[in-house]
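Have a look at the structure below, then the notes.
Every protein chain except one is present and positioned as in the full complex.
Entry: chain A
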Amino acid sequence: MGIGLHNSEFKNPVIRWVDQRLPVFTMMQKEYGTFPTPKNFNYFWNFGALAMVTLMVMILTGVFLAMNYTAHTSMAFDSVERIMRDVNYGWLLRYIHMNGASMFFIVVYTHIFRGMYYGSYKAPRELLWMTGVVIFLLMMATAFMGYVLPWGQMSFWGATVITNLFSAFPIIGDSIVTWLWGGFSVDNPTLNRFFSLHYLLPFVIAGVVFLHIAALHITGSNNPLGVEPKGPQDTIPFHPYYTIKDSFGLVIYFVVFAVLVFFIPNYLGHPDNYIPANPLVTPPHIVPEWYFLPFYAILRAVPDKLGGVLMMFGSIALLFVLPWLDGSPVRSMRFRPLARPFFLLWVVAVVVLGYVGGKPAEEPFVTISRFAAAYYFAYFLVILPLLARIERPLPLPESISRPVLRGGGPLPAGAAAKPMEKA
């Protein structure tokens, strides 16, 4: 491409003028208009769009909350309640933001499940998958710090427990914790920096989402069959087919969201967070938000503190290297008769971990959490690598539009064909 005006195809003179100088319209048209998309998506493919919308909802409500929120230990709790009472529709903003965090995790967990079930992390989408894991990590950090802001009992004690984990590291542990706190306990400096970071990180997430989408538009989307589109007969333009399908999914999603916000806004929360933070009174059970419970359970499953912390971080680190742990060339679990049940069992293990994570650390929950955690790791480190060698996949369809089943075996070599080049 030489220097000079972009060769715009738009007719409208104003749009054309802009597009020639800054081809954002051409880009949108290419990435969201004509973008060739496999024609066989199921509704699991809605969740990326849902996550994107949720991020925007969180940023919008968050910015307006921040206009009325006070990040000071003596005022934070009351300022949130003031939002609920005296700010016009403040209760709506706050309940959307509060439940939006939960909805965000429901969506992203489903999105991750989709990726794991249909093998979307495999070549050539490794970086696409890894940027996704980065988003997930940033979300966890953001939600954790957001939960501290209302400065209730769970805010304070959750922050204390989680930041204290870093003290498990030998020699430097205590210094890290002091550094995180900005003092010698969770206090005003901690709240202040958490607010600053809570405001910042969502925009970092937005940046990584941009990379995520950029990577997606290089490799193209995976699909429920896990075989790459072989030509134009296998794809349809993103617009109007998937814009309308995503819109429908979005409306259904908003119904669920609205039920939470308008009818059971505190259902997913913990009553103790309506008690102002008190460093002198420890709540009987300190539990993190529900979306952290599986990882919290892994943490507690290990008798040794440092070991638990390492296992907890390790459980997420494994997601990063998943593309290399699973050596099977077949993407979709539909064609993996052995991997499929093992994977679904892994999902059960995660749900079980979430369940015991909310229980007190006593029997039988401790034993259950150990078995579930062991399976969590075994799936990645033993089962997947092993299956890549011994599993005989079902016959793969030749292409998306001709699911004629002939012969079996692994994917044909040209699996990584780029759909964009064919359109």
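Convention: contacts are C-beta pairs under 8 Å (C-beta built on N, C-alpha and C of every residue); 3 or more make two chains touch, one makes a residue touch a chain; residues count from 1.
Operating definition for what follows: contacts and distances are computed from a predicted model.
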| item | value |
| --- | --- |
| Candidate names "Tryptophan synthase beta chain", "Succinate dehydrogenase", "propane 2-monooxygenase" or "Cytochrome c1"; UniProt protein name, chain not shown | "Cytochrome c1" |
| Identified contact with the non-displayed chain, of A:Pro170, A:Pro284 or A:Pro364 | A:Pro284 |
| Identified contact with the non-displayed chain, of A:Gly207, A:Pro240 or A:Pro395 | A:Pro240 |
| Which residue of A:Ile106, A:Ile162, A:Val177 or A:Ile400 touches the chain not shown here | A:Ile106 |
| Sole contact to the chain not displayed, among A:Val14, A:Ile171 or A:Val255 | A:Val255 |
| Touching residues (missing chain, whole complex) on chain A | 39, 42-44, 78, 81-82, 84-85, 91-92, 95, 106, 109-110, 113, 224, 236, 240-241, 244-245, 247-248, 251-252, 254-256, 258-259, 261-263, 265-268, 271-272, 274-276, 284-285, 287, 290, 293, 347, 351, 354-355, 357-360 |
